[in-house]
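A quick write-up on the structure given underneath.
All protein chains of the complex are present and in place, except for one that has been dropped.
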Amino acid sequence: MSVPELLITILLSPLAAAGLIWLFGRKNHNLAAGLSVLAAGVSMVCGLILLYSVWDGTVVEGMRVEWLSLGALQISLGFLLNPVSALMLGVVTFVGFWIHVFSLGYMQGDAGKGRFFGGLSIFMFSMLGIVLADNLFMIFIFWELVGFSSYMLIGHYLTEEAAAASKKAFIVNRVGDFGLLLGIIYTYWNFGTTDFGALEQAIGGHPGAVSTVVGLLLFCGVLGKSAQMPLHVWLPDAMAGPTPISALIHAATMVAAGVFLLARLAFVFTPEALEVIAWVGTITAVCAAIWAFAQRDIKKILAYSTLSQLGYMVAAFGFGTLYALDHGSSAGHTAAAFGVGAAMFHLTTHAFFKALMFLGSGSVIHACHHEQDIFKMGGLLKKMPITGITFGIGVLAIAGVPLLSGFYSKDAILYLARETNTIAFYLLTFTALLTATYMGRLFFIAFWGKAKSEHAEHAHESPMTMWLPLVVLAVLSIIGGYTVGGPFTIYPSSILGVLGDSVPELHGSDHTLFIIISLVAATIGLLGAYLFYGAGATEDRLEQRMRPLWALSKSRFYFDEIYGWYVARIQDRVADFIDFMDAFLIGGVAVRGSAGITGLFGLLARSFHTGNAGSYVWWFFIGLLTIWGFASGFLTNLF
Amino acid sequence: MSSLAILSFLDGLANVLRSVDDIPLINQGILMLSVLLPLCVAVSLATSGTLSDRVVRGWACFGFLFPALGALWLWATYQATVSDGGYTFELISETGLEAFGIYFALGLNGISMPLFLMAGIVGLAAGFYAIQSNVERKRLYLILLLIMQTGLMGLFASVDVLFYYLFHEFALIPTFVMIAIWGGQGRKRVALEMTIYLTFGAMLTLVGLIALYVTSGASSFNMISLRDALIETEASKTIFGFLLIGFGVLVSLFPFHSWAPSGYAKAPASAAMLHAGVLKKFGLYGLIQIALPVLPTGFETWAPVLLWLALGNVIVIGFVTMGQRDLKMMLGNASVMHMGYAFLGIYAYSTMGVGGAVLMMVAHGLSIAVLFLLADAISIRTGTTEFSELGGLGKTAPVLMGFFVAATMASIGLPGFGNFWGELSIFVALYQGEAPWAVIPVLAGIVISAVYGLRAVAKVFFGESKLEYTGGDLTAKEKLPAVILLFALLALGFWPRGISDNLNAAVEAGLPQSGITHAANNAHPTE
Partner (left out) sequence: MNIGLSHFLFVSGMLFAIGFFGVLLRRNVLVIFMCLELMLTASILGLVSFSRYNATEGEFLWSGNVFVLFIIAIAASEVAVGLAIMVALWRRRQSVDVANHAELKN
């Protein structure tokens, strides 16, 4: 099969599955599940074939179809395949498939299983649309669709909590989309096109051709989708959805779409915009890491961890692109390559180990009968060895222990930060330390020590549909970091352009320095967590011993409270006030008022009708006189 | 069947035969029948003495089905044969008022074709829903709906301006009766207020239209000949003012919108579907088809007013909608808000903007019709439409929830449904106009609509139910009209070119290129 054919299959098979599920699979849940997994498998297989054998790494633009043409507006849909999107394609299809497999086991017995798998397929379709899009309008279309799938899936359990969470996710995303759409419209009118290739040619190399504002507007979309501050509030709440969703959408793929957009649009950002982007990322990374400490719910901890890692990716993009702009092109790299490379690399490794950990937490939650508080777990490593070990590998990876994938990608980011802005470098390193600590806290409390509740006592390993993906992802979490310089690499040569050349190589003393930094951070973090929290503790020691720190962490800097206050006190009150004014002024005074005035005229006219025949004769007489007056010219002469 | 029915049929057929010189052409016949058949069916239902319920339902079903299928056929033919968006299927017959320039002329062009199709589909869905519903005095109800349907189809198919007005009245008066008889609490006052308000607006447009005819010196009220008569004088400003305010009242432009929310909340389901879905678009259609091509200087004078009023629609009514606590009131206000977008598309005065407005009109008609249908289904099952009393319907009625979520997503502009294309075109067009800053509040509207739309879904379907719910999920008969509408929405969303190609050409031809400094069509972005 040729490249375009493969791309079409990859894109459309989940859509076909979704359609079939909607028609036939709502009652027949197993059929729905089977169709969905099959479609994901087809996508994955085609994706792998594409990457490993058919595609040679050259940029492919194709199958452009004009979808709407109204006057000066032309919107077309087409494919753009370059190393960045190919990498993303690989990650999405591969991780997506294994999460589908996991869902087979996890969603067993759920009443809405058919609906769930339909939603999963729609999500895959939308996400792949984002990955393969060749222009901004098309990305926006699929961007919105992804938001919709996320809404549907977060709200899967139909509880009050799910309602609030899904609403929040969609609305916060929409706020980001508001900025994104403004940026897209501006781009369209300035350049006549939103096609990535054409834009790159028009702008690439002269970032001054477009203003900082446009870059920041487009970044708004990233703020929403990738949950950067201040639009990060929806991600922790999104944990109300089923765990496979949290893994797929809110860890590996959808939230990474923002980073992907940045990578696609790397040439648009001016240095000022990049500064802002980098700092937003850094601050998100640090703050989220601080907030993770006061969380007791295993999924919430992972959610804040995701926020933090996304901050890393965004910061990587910012600092890396700044670095490349400062140092100019060297050794054949384009100016934007380092930022893109580092961000995409971390995106990939993060997808592996975060999806792994989320699925692991799903396995744990499933085994403990939906208990999610880590302080009620404990001793799970013995009871669920596969889950425990794979989860441990994930923890090591995220902590940045050398030789695992996370180390390589995080190193690249720290290096770029150091080269560009020392303060950010210290902050990010501190965050790495915090990351190791809170992940260690999670692992030691949940998996070591003694079981602290009935459910944890009776936990047992999950079925194969659930542990097999864990194993696969664990393996990738280990070997996913080896690219050009490593002993071997799992990545095809077509992608190595992004992962290899575009990621800064550390040599000599830098190389050693960063190994030491990572090792030290990871060790201090993990060891510190073990010593401070103790294995299998029943209560949070930070809460007990260092209450102020704990309170600071738990407050999450009051973002949710501020937004909630704004909605309830300001927005709703303004809405009520305007509603009242509308009903009173326009509906009441203007409309009923004019009806009333007309009524008054009516009353006036009615008063002439006395019903008394005598008075009618008087009127007759007066009328007669008036007519006589006009006829004889008497009255007309008077006026 | 009564003899009257047969007679009306034959009369219609005879008209067809009389109107063309030689062999009656099928398409024109279908057009004529699509317009007049519902009226004939209504008359025959009204005059046929006692009929069994099944016969009434079957006959009414036919009355709704034929125009929809006819419209589909005509659309397919149009797509296949025409590519310049011009008028086809023309059919002109004498009325005896030729001295005043009034002929009975039907025809469709790139702008009216999609609206005609939408009217047919929405009418079909509304009709089906009414037929399977449990309203009292169903026969009268169906008769009124059928008369409305003639009005709706006829207006879009009409090429003569005064027949446009006539069909508008055909569509409006039955609404009055329907709200007054089958409405909810306080229906009499609401029906009166709405009808008088709308008639007032129609009166303003009538003044404007007649003034247009007289000033232009055209030979007849035929839209095609009026179009060629560009009016550049001072009178253009006054005439456009009349038309803008008059049509604005019909479409619930900002300060003239009070009739809409309560009117739709109190109206019975099918009436609300037809009114909010189709009737509301009459004014916009009139502006696009009649006013814009002929009155460019008038437009230019009134453009700032239009901008501010339309922004009022989006922002002010957006907030009002957010504050609503009743489902149907919310839907009524939401439809007012969305008309703001369409007006802004017209304000942008470019092919993109006006074309986007038409796309939006078609998609909005379909989506608001589904929403009102489902709102009625909800109120039947729960006995209320207050948010504070609703909840937990998702567990007992998952299909209803799915449809409602789909319709809500459509109306807030999710890609995949037609509304997205319309809104996007309008947004992009607005930026290029005289007031690019206006895009910012308008885009804020997409956040506002997400807020109230999702809040409604959350309040109705999530959580636990607070009341006893009767009836289960949607029945097959209720599903059918909803599926028809949703399918049309999806089709438009996936393949907007089915409408936009001819629409593009028609709008392009309609907007005058007389050197106005306002946003011109030819300021293409640089390549």
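Labels A and B are assigned to the chains in the order they are written; within every chain, residues are numbered from 1.
Basically, a contact is a pair of C-beta atoms (placed from the backbone, for glycine too) under 8 Å apart; a residue touches a chain by one contact, two chains touch by 3 or more.
On a predicted model such as this, the values are computed, not experimentally measured, just so you know.
Of the chains displayed, those contacted by the omitted chain across the entire assembly are A.
Touching the chain that is not shown, out of A:487, A:508, A:548 or A:611: A:611 (per the contact rule at the top). Residues of chain A in touch with the missing chain: 606-607, 609-614, 617-618, 621.
Note that in this section only the chains that are shown with their structure count from here on.
Look at where the CA atoms of chain A average out and do the same for chain B: the two points lie 37 Å apart.
Considering their complex, residues 193, 196-197, 255, 257-259, 316-317, 319-320, 322-324, 350-353, 355-356, 359, 392, 394-395, 398-399, 402, 405, 409, 413-416, 420-421, 424-425, 427-429, 431-432, 439-440, 443-444, 446-447, 450-451, 454-455, 457-458, 461-464, 496-497, 500-501, 503-504, 507-508, 521, 523-527 of chain B touch chain A. Looking at the complex, you find that chain A touches chain B at residues 26, 66-73, 75, 112, 115, 137, 140-142, 144-145, 148, 151-152, 155, 158-160, 162-164, 166-167, 170-171, 174-175, 177-178, 181-182, 185-186, 188-193, 571-572, 574-576, 578-579, 582, 586-587, 590-591, 595.
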